[in-house]
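Excluded from the complex is one protein chain; the other protein chains are retained at their positions.
Up next, chain A:
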Amino acid sequence: MKPLLLVEDSDPDAEALMRIAKRLPLPVPVVRVRDGESALDYLYRRGAYADVERPVLILLDLHMPGINGRQVLATLKADPDLRAIPVIIFSSSVEEGDVEGAYADGANSYLFKPEVGPQLQATAEALHAFWFRAARLPEQEPEA
């Protein structure tokens, strides 16, 4: 089944999201990669990711060591084969430049990483409600 790809270098952030995802009735599995390089390998099915399925949705952190989120986003959206996959930026940065830049590069939405606890839970729920209930994703099997 096509997964949701989580690109996140912070373990606690990834873990928190995975915990919340587990409690939500998420119709797709969540796959996490730790950096931009792995994300591109995954998308282009290189190396260890040769056999994976392309994700239906990408949750992308902006500030990462090495290839950062903006570079991943730009590469992805410049590729006709991949640009259809919706990308949700998930960042702790409130910089206007980061927000505008992400949209300019083709991000489908920009979510601000909230503090832990109820706010993070609420953000995750909203994300689920929109992308998996309200919206129709490309190449997604209709929900049973």
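Everything that follows uses one rule, which is that a residue touches a chain if its C-beta (ideal position, glycine included) is under 8 Å from a C-beta of that chain, and two chains touch if they have at least 3 such contacts; residues count from 1.
The criterion applied here is as follows: contacts and distances are computed from a predicted model.
Per UniProt, the protein behind the absent chain is "histidine kinase"; the candidates were "Transketolase", "Amino acid ABC transporter substrate-binding protein", "histidine kinase" or "TIGR03943 family protein". Looking at chain A, the residues touching the absent chain are 10-13, 15-16, 19, 63, 92-93, 95, 113, 115-117.
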